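To start, the structure under review is shown below, and the notes come after it.
The complex is shown incomplete by one protein chain, all other protein chains being positioned as in the whole.
Letters A and B name the chains as they come in the text, with residue numbers starting at 1 for each one.
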Amino acid sequence: MGEHGNGDPKDSGAVIKAGEGESGKYAIDNPGLPPHRPRLADESEKVAKGAERVVSVLFLLSIIGTVVFFVGYFAIGQTEGDLQLLRVQNTLLGVGVAFAMLGIGLGVVHWAKTLMPDHEMVEDRKPLRKETEREEAETIINDVLDESQIKRRPLLRNTMIGAALLAPLPFIVTLRDLDRSEDFGVERMRHSMWDEGVHLVRDPSGTRIRASDLTVGTAMHVIPENLRTISSHGERLSEKAKAVTLVMRMNPEDIETVSEGRENWSHDGIIACSKVCTHVGCPVALYERHTHHLLCPCHQSTFDAANEFKVVFGPAGRPLPQLPITVDEEGYLIARSDFTEPVGPTYWERGNTDPEGDYAS
Amino acid sequence: MSATKEKYTEEQYLEVDQYQPKTGGGRIANYVDTRVGGTSIVREFGRKVFPDHWTFMFGEVALYSFVILILSGTFLTFWFDPSMATTRYSGSYAPLQGLEMSTAYATALELSFDVRGGLFMRQLHHWAALLFVAAMSIHMLRVFFTGAFRKPRELNWVVGASLLILGLGAGFTGYSLPDEVLSGNGLRIIDGMLKALPVVGTYISFFLFGGEFPGSEVIPRLYVMHIMVLPAMILLLIAIHLFLVVTHKHTQYPGPGRTERNVVGYPVGPVYAAKAGGFFFIVFGILALISGTFQINALWNYGPYDPSPVQAGAQPDWYIGPFEGVLRLMPGYLGDFSLEWVIPTPWGGNSLAMPVLIPMIPVALIFLGMFVWPWIESWITKDTKERHLLDRPRNAPTRTAFGVAIVTNYMIMWGMGSNDLIATHFQLSLNDITYWSRVLFFLGPVIAYILTKRICLSLQRKDRETALHGDEAGVIQVSADGGFSEKHRRLDDYELWTLVSYDSPEPTPAQPNAKGKITLLEKFRARLNRAFYEDRVAPVSREEYLEALEHDHHEPEELPASGVGAIESRDH
């Protein structure tokens, strides 16, 4: 390959005989590789020197980039909460690394493009196998099978397959304890921390709410007061995930639908619903006070608070569960009971009935 | 492996020891070679030829992004602790001071604000992840539209498709690790989708979360998947992918000198190695530049995960966007009829959340279709030859049109994933966008198919024109009697070859099977085959070309007529 750059394709070995293997098939025969066109740097040592200089300048830029990185790292040091300074540092580190890397990358590629030979080479594709070799391989496999006697002794083969199929099962079974909770099973999904007489408290402060605290048009994010009795953080979050509730007040005359059995579920225009979307469970928290619509920001299911949270738009297939509420003798909002249906996304075992009779009011 | 049967002479064994290298470097090389057999590696790869085209580099971008992901990810693991145990934040970010949060979130914040370079590495990792999946996607599209998945590369296409899915998995598990409100709601959605699966769904959710959502187990579990299981699988598949690339040798675009039997390009040593190696640094440099100047996933905004808060613009990373979008697209009710069904059973009824299950169908079909497409196409076309020369997309109009249709469908789901931002930024109604997208979801691909196919056929006709009559040279001539005409420049053979050397088979009718019967399936195949090939533009034949040359010779000044017969679908 010593002849690069002289512009003669014959020296690169990059010539194929015209129309190899496909003569006459197309309008013309394959003309072979076009003649090699020498680059400026091939013909003029001055241009080649120039390219060399460009490459070394790029490598120098890389070195400068590394220095910039060190400046950003050491000269700025710990930023200790100063985010403006952190931004300067981040920019210096990023730009430093970028220069360090781009300098090398662009330099090497420019080197390859201008100074290394640019003759295209031709390599023949080998067939993936030769027929004689295939036959040989087949013989080997047959011999191996014969020697193992697996075909002659079906009892061996069948018991081995049986054993091999069963052997992985223990490893799958051991995954059972991925959920070690005491209340394992679907029953727990039917209950939340809400119960008769549980106070509605503000999230996150945990203070009780008087009915008079809610003016018309107010929406408040509430949790059951007994939630804080759970000490384990994970369990508390899991319970909170079922218990989060939105309570809002509208003009009592704006409430359009109250179905049978729900007459005493609201208090003077104050209604409460589960915040967990019945679609896939995002918090439905966007309340529009004039349209009384609740919007889920994840998939945009829209529920109408004036019509018992029925779905007016989007992918949810079920209204939000309503929480029956009332006030205690001191005027604080309390729950009348738990939700009367499982909250959150639909699951296979949800059903539409109530086998345990938990939800009978 | 016939080589193993070869008999070696005693001298050949001794030659190994007799060679005396002359230089120090040579001695080291010889030491290594006599112990690992480097000679054969150098002989195999030293001058191996790789074709050079910019569209071939997307796979490299993906590979390099993955290397950068491993490097930056390793750095992150030194500080990040995936525990969901609670702690009180006491780092240097003031607006979160004193808040109760998981250790995972606290250490992610520590990485961002209190470890020098930690923010940069986090941003580099996240940007590289976005690029990794993007590069894989474009690489797959390139392979699809140029027909590079055809024999003998079908299995490597499957390896590639698996890599894409693993990439999505690695991306999503990583997105979920910081345990803030945004990713927590992402997990919430996964939980909801799992629960919608009939029979097993609820329990899969229990086992993933170690109880009810969110529990205190899921982040460490995702972490193991993210830093061990998924990267290991990706690495393994990359090794197989590259091994097969070497075995098959790279495909090449059609062009002068290129045939099905050869590969034309630059040798690994030195040009290709320098370019490919240099390109790693370029990709790294570009990602570093972006990471240093553009903020990504500002997780301090979202706050520690809590099931109550949520934020407007709650979106996943781009590659999960279509999944999010298709969920938004689906109506929960048709009129007053809820799509949530309850199957009455003696034990109280089982629920089917069709609004969640139905959207999984198109996504599953796209991914399944991706895996089996090579076999579908070869079954339709009955093409059993090895294909090392790529199709120019226009020369496979049906495949190209079908691909664009699927991409369109995907893009509509993708767009729906950000319909709230489209609404606010273009002052549209969220609901209207959704209604329109529901129509476009079905109509868009059809329009895209028809348009693309027409465009491909037009381009093929343009190629024919150019092949027969040459390029417009941009020179206007005035003839003696005052007529204007544009001079045409005939292509040289090198340019011409690319335009005329493609196959355009005619549809093959249904073939009888061994018993001489034409099965229903075969009839169906023949119909698909006709659909695949019937709108065909034949390449210029030798007769046509010679005739055109003849024509030139007699009337060199005349404007060429617009096209010559032989195009079956032409309507004039």
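Observations on the structure shown:
Going forward, contacts are C-beta pairs under 8 Å (C-beta built on N, C-alpha and C of every residue); 3 or more make two chains touch, one makes a residue touch a chain.
Basically, contacts and distances are computed from a predicted model.
In the listed set "Alpha-ketoacid dehydrogenase subunit beta", "NADH-quinone oxidoreductase subunit J", "Branched-chain amino acid ABC transporter permease" or "Cytochrome bc1 complex cytochrome c subunit", the entry agreeing with the UniProt name of the missing subunit chain is "Cytochrome bc1 complex cytochrome c subunit". Among the residues B:A85, B:L155, B:V224 or B:A312, only B:A312 touches the chain that is left out of the figure. Of the listed residues B:F279, B:F323, B:F402 or B:F532, the one in contact with the hidden chain in the full complex is B:F279. Considering the complete assembly, chain B touches the hidden chain via residues 52-54, 56-57, 61, 94-99, 112-113, 119, 123, 126-127, 130-131, 134-135, 138, 181-182, 275, 278-279, 282-283, 286-287, 289-298, 301-303, 308-319, 321, 417-421, 423-424, 427-432. If you put the missing chain back, the residues of chain A touching it would be 39-41, 83-84, 86-87, 90-91, 94, 109, 113-114, 118, 202-204, 210, 212-221, 248, 283, 285-291, 293, 295, 297, 300, 302, 313.
Going forward, only the chains that are shown with their structure count from here on.
For chain A in complex with chain B, the touching residues are 14-16, 20-22, 24, 26-28, 30-34, 73, 77-81, 83, 86, 89-109, 111-113, 116-118, 120-125, 128, 132-133, 136-137, 175, 178-181, 184, 186, 188-189, 203-204, 221, 223, 232-235, 237-238, 240-242, 244, 275-277, 279-283, 285-286, 297-301, 311, 313-318, 344-355.
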